[in-house]
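Only one protein chain is missing; all other protein chains are in place.
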Amino acid sequence: MIDDQTSKPPAERRARHRRGSVSAKLVLGAAAAALVVLVVYPLFWLVLGSLGGTDKFTFSNYLRVVSDPGLYDALINTLLIATGACVISLVTGVPIAWLISRTNIPGKGLLRMLTSVSFMIPGFLSALAYVMLMAPNNGWLNRLVVSVTGAEKGPFNIYSLPGITMVTSFGVMAYVVMLTSAALDSVDSGVEQSARILGASRWKILMGITLPLVTPALLASALLVFVQSLALFGSHAILGLPVQIYTLPTRIYSLFAFPPDYGAATALSMMLVLLTVGCLYLQRWVLARRSYITTGGKAGVHETHDLGRLKWPAVIGCHAFFALAVYFPVGVLLLTSLMTAQGSGLTLDNFTFDNYFAVLFESSLTRRAAINSLIVAGSAATLGVLLGALIAYINFRLKPRGAKVLDYLATIPLGLPGIVLAVGLVLAWIRLPVAVYGTLAILLIAYLTRYIPLGVRSADSALRQIDPSLEEAGRISGGSWLRSMAEITLPLMKGGLVAGWSLIFVQAIGELAVAIMLFTVGTETIAVAIYQRSEEGHFEEVAALSMLVLIATALILGLTRRLTRASVTRF
Amino acid sequence: STPDGPDGPSASITEITDQATLDTLVEAAHEEGRVVWYTSVPSERAQQIADMFTKEYDIEVVVQRSGGNDILQRYLLEKEAKRVQNDVLTISDPAAFINLQKENDLTCFKPRNFADVPTYAKDAGGCWISTRTNAMVMAYNTEQVTEPPAGWGDIVNPRFSGDLAYVDPNFSSGSLIVTAGLANDLGWEWFDKLKAEQPFIVKSNNQLMETVVLGERSVAAFVNSTYVAEAKAKGQPVEWVFPEDGVYLVAAPSAVVSGAPNPAAGKLLADFLLTEAVQQLMIEDGNYAAVDGMAPPEGQPAIEDMNVLDIDYNKIATDGESVRDQFNSLIGSAN
Amino acid sequence: MGTIEIKGLSKNYGDLRVVDALGLSIADGQFVTLLGPSGCGKTTTLRMIAGFITPDEGTITVDGAVLSSPDHVVSPENRGMGMVFQNYALWPHKSVFQNVVYGLRMQRPKLRREDMRDRVAAILDTVGLAGYGDRFPGQLSGGQQQRVALARSLVTEPSILLLDEPLSNLDAKLRDKMRDELQEIQRRTNITFVYVTHDQTEAMSMSDRIAVLRAGVLEQYAPPRQVYFRPASVAVADFMGLINLIPARVESYDRPTATAEVELDFGARLGVPAADGFEPAAGEQVTVAVRPESITIRPASAVDEDPFAEVSRVMMLGHLCYCVLRIGEVELRVQTDNHVDLDRGDRVCFDIDPRRASVFPASTTSESAPAKELV
Partner (left out) sequence: MGTIEIKGLSKNYGDLRVVDALGLSIADGQFVTLLGPSGCGKTTTLRMIAGFITPDEGTITVDGAVLSSPDHVVSPENRGMGMVFQNYALWPHKSVFQNVVYGLRMQRPKLRREDMRDRVAAILDTVGLAGYGDRFPGQLSGGQQQRVALARSLVTEPSILLLDEPLSNLDAKLRDKMRDELQEIQRRTNITFVYVTHDQTEAMSMSDRIAVLRAGVLEQYAPPRQVYFRPASVAVADFMGLINLIPARVESYDRPTATAEVELDFGARLGVPAADGFEPAAGEQVTVAVRPESITIRPASAVDEDPFAEVSRVMMLGHLCYCVLRIGEVELRVQTDNHVDLDRGDRVCFDIDPRRASVFPASTTSESAPAKELV
């Protein structure tokens, strides 16, 4: 592939620089090995299955899949949704990130929190909320329009490609905000000032200097958004199936109905893997040509833009957006959680706190599940971010032969629908004589596999912003590679790493597809508990539980941010 | 944990004929010490049954509760990896059991109440036996529908155009059974008419109830009556219709799987599931009992009083795929 | 076009008063240099002129319009200035060409593409980077990066150019060349330059006026020669090139000629002009400031009655040489030509040119203690 041969900015200087220290080799080797084990091993079982299993070798699954005429419709729908979600996420997420990071907009903390919350609302719940709002016959908005205008039918239809795209993008735009604002935080105002003094308007600076400088974060988040939307099942199924809009994930999931067709499902998933690889290739190709160092050897200044008269319009704009993306679904959730019976309207006799009591005190499952989730999500996020940082480091700084492969491997799981990955994981890990299957450890392994892409992509975009001489200064001072990494490189990447941590943590808290296959009695997660409740039709309790999870997660993220705040670069 | 393993004295027990066999089984089960139950019975109920079993026999029950598809998926993967973890499997997909039996994945065993289970709801050799029965009924939103549909023939009527919701047989085994039954009894023409009504195809019974409760679509073409019972209990504006032209009853079987780590305890649990005490719990949840002679769930007609339509599970087990394909090509679903 | 009027300008960082009631008038087309020790507030002042920092007190007026005051700051993009940042602030993701052309692309009315290309090529040639247009900043040496920063600010030919140590990373030859180019550009375009440098030579050779700052306070604002030869204070004298500060006692003071008869610490007696505005009294302890080039050395002869000194250090700089002489407690730096033949320990006689020395009030500041000012 050409992406590593193009002429390259300073990172290239280090390209052939071999690190001597044993500890470095050990740590990096272990990271690479861990990645291979985490990703390649389950992938091997999947691919093996798609090729006919251990005893026969055949491409029939692939032939079957590609010869199906319905595939192309689904593919096009999938691409439309993913592209649309990508566009919406960037168009809304980038301004929000910029406002949070580089302006004096009031209520930054709130905006950050809203962003995280938008990411936390489980897909099926937000889909449900929008059904209430925009269902063609009975959606509140439509009824409102009908009652006001007397039209026969309201204008909104959530059961449509635009509807699916919108709901999908609300769930993933946090990638853009979190990664981009982390990157923007470390941009030295000097580069903006040098453009201002040349007469560039703020808009021009934003478009020509600031945003291009955070290209790594933009591309990383765009990739995450795009690929994640490709593989998302929940909203596609709830909003697409009823009106016969099929996507690759819904098709793949339908292959799991009894008798399951693992081979075909995997073969079909390879399409998503291919798209993932393509996106990453594109991203690498773009990034390879330039340098995006924003944290240099000379300290700069960090100044926020004064929005002036635009301050309140900006605030209103943000909250208008979040009204759609957060206030509304959370409001629905809150109302539902306070009802005896959903659908009966919120009247006094339908109002109750019982649902909260039920999930908090009546079920030991909830408590156990909450603890399990905290443990697994916390460790997955921490390990995932560290592993991600190491992989990104190998790939971007050391560039040994084959590092590229690591980068691709570390991104592929993103493109696999949860259930497919779950199958691979079960097939892979159940065989081992070591007792991981049936313990929390298997969940941790699974989450690491599933979310290592978030860690790697966040770390990669953060690493690209740091001048390598900062690490070199640590090493010439006698710090081993490991210490320089721990005390200099990682702290400098902190913004990106915290973003990555939050992303993984939230995802892992809400993860279901894999957990549902891997949990056992005692190792339920909170998502499993929620799912169980909803399976059994207790939507009010589901809402209550979800509200509690939302609040708890938001608190944890807030705390994490506070603990790690002393912002990376002290300007 | 299998002191006598598949070859032990309990392995030979294929039927509880007398107290002696029961005692042998109980003793073997005691040695195994526990039993693992994969089930789609709602978790609180499942746990209650488990506790009752433990109280009765002093044997620990590990309940792994999940949605029917998920729990089946899990069993299949474990089987595929030759690491079967569970002893008993309970889901509401008789066709799946028939297929499992074909692959010799089930251990045949006749519990004490075997004879009380209707023939259509069990394998003659006892390889799988229904432990509860679900009635597939129609449901509608009482605030929106004044004239509810009477039955299958009535529902595909322009009067319900744009009002119908239907569960996708690609995702739900229950729907596959009903779809196959309808195709068999009323012919695919019925689906042509259905299509003309622009049905809303949802993924699960849950979503179906949501749709009707919230009033986005006012009529559910069919739904497991337990869901309706629960919604009614909560005071939601729904009501059921037991179709005049026939009700489909779907058996939810249990079976002891081959290679179960605790076969004796598994059999003992399978036996226990058909006891009156357990069956009574099923009825409380809005299910019909699997064994004859018990009262219907509250508010629902007795089986004897309805027009029950026969379903050929064997046919569905072999032709399920083609039923789905046919449905998809008509309604335009996945595949 | 480029008249800058600074009045009472102050800036605090927390408790630290970084710029303190600064006043400066810079006429259109002038070349003014801000000179002062590291950390004295030069960059801060420049950044206030550019509009990046809001002053805590005072105003900055350009061509009659108040651009900065504590209440209102016209934003930098509307000031039509150019600036070289001390840390370059190059855009790492843009090529050299793109960095330099940026300012041209911002101009209205729009320039033609070819014109831009030509102007960038010309300015890159000027700074010695012809052919480097496609490189990225990360692929350049430190000096090359600095030249890109310089080119970027020059290419638009703004009416006011702020340069913050723009040549600090260039070698002497290149720096000379750049200085010429800057002067050439100024001659052609009549830009007002506000220049920060730590290089006395640069300040002396290029400036119309030099503003010497110390700890945020303006010490002197005058043409180069005056700053050098008639420094307003010991501090200025001390900062503008090397200087010997010799403790002395006033014998008598002649007001009409403003000359004091002093006895230096090591015994010599001289008639030295007093610094502007200083009228020493007889018997007063004073400091006599003499620059190294105002002292000449002769081989010591036994009959000579000039004070003897011992050479304690010889520093050959190439084009000239500095010797440090020791007479008793006092160390004297003397500038000689480069073929002087002296060694440590040699005894020499020396003459101080009294007309080129100045008498200041006795200095008490630690920073002018001789021991710390060795060459």
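A, B and C label the chains in the order they appear, each numbered from 1.
We adopt the following convention: a contact is a pair of C-beta atoms (placed from the backbone, for glycine too) under 8 Å apart; a residue touches a chain by one contact, two chains touch by 3 or more.
Keep in mind that what you see is a predicted model, and the values were worked out from it rather than measured.
Thinking of the whole complex, not just what is shown, which of C:M204, C:A260 or C:A309 touches the missing chain?
Once the missing chain is taken into account, the touching residue is C:M204.
Just name the one of C:G133, C:P292 or C:P354 that touches the chain not displayed here.
Checking each option in C:G133, C:P292 or C:P354, the one touching the absent chain turns out to be C:P292.
From the list A:W481, A:W501 or A:Y531, pick the residue that touches the absent chain.
A:W481
Which of C:G29, C:G241 or C:P361 touches the chain that is not shown?
C:G241
Provide the residue numbers of chain C that touch the chain removed from this figure.
The missing chain touches chain C at positions 13, 35-39, 42-43, 86-87, 128, 139-144, 147, 164-165, 168-177, 180, 198-201, 204-205, 224-225, 228, 238-242, 291-293, 315-320, 335, 337-339, 356, 372-375.
Name every residue on chain A in touch with the hidden partner chain.
So the residues of chain A touching the unseen chain are 7, 13-14, 16-21, 24, 295-302, 467, 469-470, 472-481, 483-484, 487-488, 491-492, 494, 566, 568-571.
The definition used in the following text is that only the chains that are shown with their structure count from here on.
Roughly how far is chain B from chain C, centre to centre by C-alpha average, rounded to an integer in Å?
Here the centre of chain C sits 91 Å away from the centre of chain B.
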